[in-house]
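What you see is the complex with one protein chain gone and the rest in place.
Read from first to last, the chains carry the letters A, B and C; within each, the first residue is number 1.
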């Protein structure tokens, strides 16, 4: 769909990305579903080289860092295209959590930190992870955190327990949230510290089995432990106590990336639904597409996806023009709205496919089970709704307690 | 909400319209709810004069006809503001069905027809109606129509039975759909004919009682009969057999008007919901707004209304730039999407108001009952979904039968 | 539908009631919709006589009081039949609020009170009303009540402001909740007092306009004021401070009555939906019933209504066998569950009828607008859900604050 948000330079890039995803990545999905991410890595490394050759590598990065220098809105549109395959973002080196970590390091790292951590990340030579969530505390309240980093001489000694440290398996370092200043106000207690995963005291306990799959390598979510894990104070990112502020920074654009990825998945699912509806026959000459309920699902999906895309792109455009703070209300809105559109569309696509839809013979069930998380991570729907209501009700003089 | 669609000239107009609607029209609503439209007309005539003085009269008209020369997108935004009160569009002389009739006459009327019918309509001296729907036939199939206009010499003799001829009570003329060419292909059988309501043989049978109210004057929906009703052939609008083509013409912008009016109603309802939530106490110091479900309703309404507005404005913008044909898919989409948002928001607003919400002490129940029609008129949701699916599935090589 | 709950004696009665409602009351509905309840009263009085002659009068009453001595379950099933018409319960003299008042008086009135108030009520010679809800306080918190009844000698002097005093117009007396013991614990402050509406100081301010209609006589909801309204202390019902306890007593069976009435309305709406679907043609030989979405609505409505009926009957049966306290959880459940089924079924029935569905040419739009209240009166859905959750979570050791 061409919208007013597609700039001229993007109009030149989008079809190339779309073709690449479709021709190179779609065919790999079956191997991914029936094998492992690790087994696919050699193939993906080749494709990554081709992406570099095409000049599309790490498109979110500024031009001086080898990226495409896109606005957030432009990257959003590109993210939609990449989102049509679970292999898209990785192949272009703009996959979460690395993309968020790159953005953080780009803005807040010291030159030395950039040299050690950011540069190989931008080149795609290493991967990283982000260790924030703790199993013992509800994720939506960042004040509850038990991991500590105690300064001893020139080192931080980190102790704590994290989970949903996505992609830790094979990562070179973990951006780690830990309490450094326990006596400060709640939002000023934690810091972000760069912890090489080879550090003694850092243990990957397990790749958590999620929806039936442990996953591996990039495609995994780890439980990790820090036990007297010592890193130099030079590994502090930004200032002491700035952890939450940095985390907030990370969230704004991240929301757009996720939501446009959801839009991409939804478009793929709708496309698959249409293809299957016209080809699957209930009786000779009478395809599924002849049924009014299937038609209604297609129409409802079209409407909801369009609505979702417009909302996210307007929000991105607002952030580009006025900054994230000005778009606070919209940033809360898109997360729950788009995650729910995604779930509805996937559900309809699976139901349309019948028995085939629940097998791994299509990509649909992969998303059905793994994107159930979309309504949970980065804050569950209910928290986002309350946050949005709080912003609105403040204008009516009422202060919602969280 | 300031969007990228608010042009500079509109940014100057919108707050004036909003203030006028809020200060002059909101206070009249209670009288309207407890009295009649007719009783309110003298007051509304005064306000219409003030709107003329303010230079905001008939904003949909081209400048040369005394309007504001707005794009469809701009008028959509203005329509949202007017839609916040059921008295808005009338006071600015851009109310359905007159606005659609003005557009038709402007494009297709002869100079003489313009002089007789259009000019007094544009001045607000008279009102008009549109007689298309027939009780015996499902509205969504325009081929089924029994009203005939048989040519005898210089006259058409019209016989037929219509209903939902909105605002016929007090209207000066009816734009009437009748079969003139029964032997043509289905979509080329009917013509539009201008029938003065004073013509012998034109009978207003009744204002149909709808959701408990007969209504009156502009605020009514009539059943009418044509019995050997004779009008000069000069009253033919456009060409013979062009009725459906003209009706389609009327629908495109009409869809935007309606949908932006729905957005305006939804915004008003959400505003009322917030106001009531912060002021109604469940216990001392504990307002309704403290309840998480109320907060969720506010957030969900905010999200849905934003989504609806973006979709409609993008569609309007597309029509402005590329024409209605290019936006066919979106025009089908917005009708059912926005009508359903409207219904959800109204339902939540009423539930928030509790017992008060079902009384006529607020405007909510008026919309609740009268805008139930939004999912039916101009084609029920189900027809729009099928039409949209047909457009989509055609791209996959399948032809949906309607 | 024959269920295991239909006893032998009821199996003999139900078809007679059904036929009566269908043959005598359905034909009166149009006059009711286009006229007033008062205008219909002479006709209804005749029908009431016939009901007496048939031996079906006041079926909820014990046999010794001239009723049928039904169990709550049996009366529920009969209530479903009566609920198919808005005139059903009135014609059989088991209409709310009189039925609730009869039950109260039967259990708690003194012989003299019974003679003056209950007997003419049971005979259908007079009507009554129930004055509890106050506009200034959220109905769901009965502790918030400003109406007072101060004892002066042998009289209570009542001052206060009530609304939604249903059927006050034409009622002979009002069962009135007022605070008599302000210093007691919250739930022991109020009493029920029998106030003849002819008492000086009792004013019917207005019949509140609800969903566009003021209504009249039995079919109305009044705002009333008590200004130094004096009644003898002998008019106290039960004991001082027992008001809330009595109100709770009134609620149990009342919930069953309402919910089975909702089931009756739903069955009627589904029946109308089916009739219309098979008769309304989209094209020659192709009725609405051929559309899959209409079929799905019929199926979903059938499923939901069955579910609703089973739940209510099981609850009634449980109350009959084990008392209301034992069925507390179910009594909370049915109210919100069945009210929502009703709303869904009505919405589908209207959508199926298209434009006709929003007119008063069928009974559907009457229920659509007036039964919107079903999700509000006797406690809004949200309160019932919280109450139910509280009962459940107590078993897990958690005490939900209301």
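Quick note on the criterion: a residue touches a chain if its C-beta (ideal position, glycine included) is under 8 Å from a C-beta of that chain, and two chains touch if they have at least 3 such contacts.
None of these values were measured; they are calculated from a predicted model.
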| item | value |
| --- | --- |
| Chains still shown that are in contact with the chain withheld from the display | A, B, C |
| Residue, one of C:31, C:283 or C:400, that touches the chain absent here | C:400 |
| Given B:157, B:296 or B:312, the one touching the chain that is not displayed | B:296 |
| Omitted-chain contact residue, chosen from A:112, A:152, A:184 or A:360 | A:360 |
| Hidden partner chain, residues of chain B it touches | 291-293, 296 |
| Interface with the unshown chain - residue positions in chain C | 3-4, 274-275, 277-278, 287, 289-290, 292, 294-296, 298-300, 302-304, 306-308, 310-311, 314, 317, 329-330, 332-333, 336-337, 382, 384-386, 388-390, 392-393, 395-398, 400-401 |
| Interface residues of chain A (partner: the chain not displayed) | 33-34, 133, 135, 138-141, 144, 163-164, 208-213, 280-283, 288, 291, 293, 350-351, 354-361, 365-366, 368-369, 372-373, 375-377, 380-382 |
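Definition applied: only the chains that are shown with their structure count from here on.
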| item | value |
| --- | --- |
| Chain at the geometric heart of the assembly (C-alpha centres) | B |
| Greatest separation from chain B - chain, by CA centre | A |
| Size of the rotation, in steps of 5 degrees, that lays the CA trace of chain B over chain C | 180 |
| Where chain A and chain B are represented by their mean Cα positions, the distance between them in whole Å | 43 |
| Averaged-CA centre spacing for the pair chain C and chain B, given as whole angstrom | 38 |
| Distance from chain C to chain A - Cα centre to Cα centre, in angstrom | 53 |
| Touching two or more other chains - residue numbers and ranges from chain A | 292, 296 |
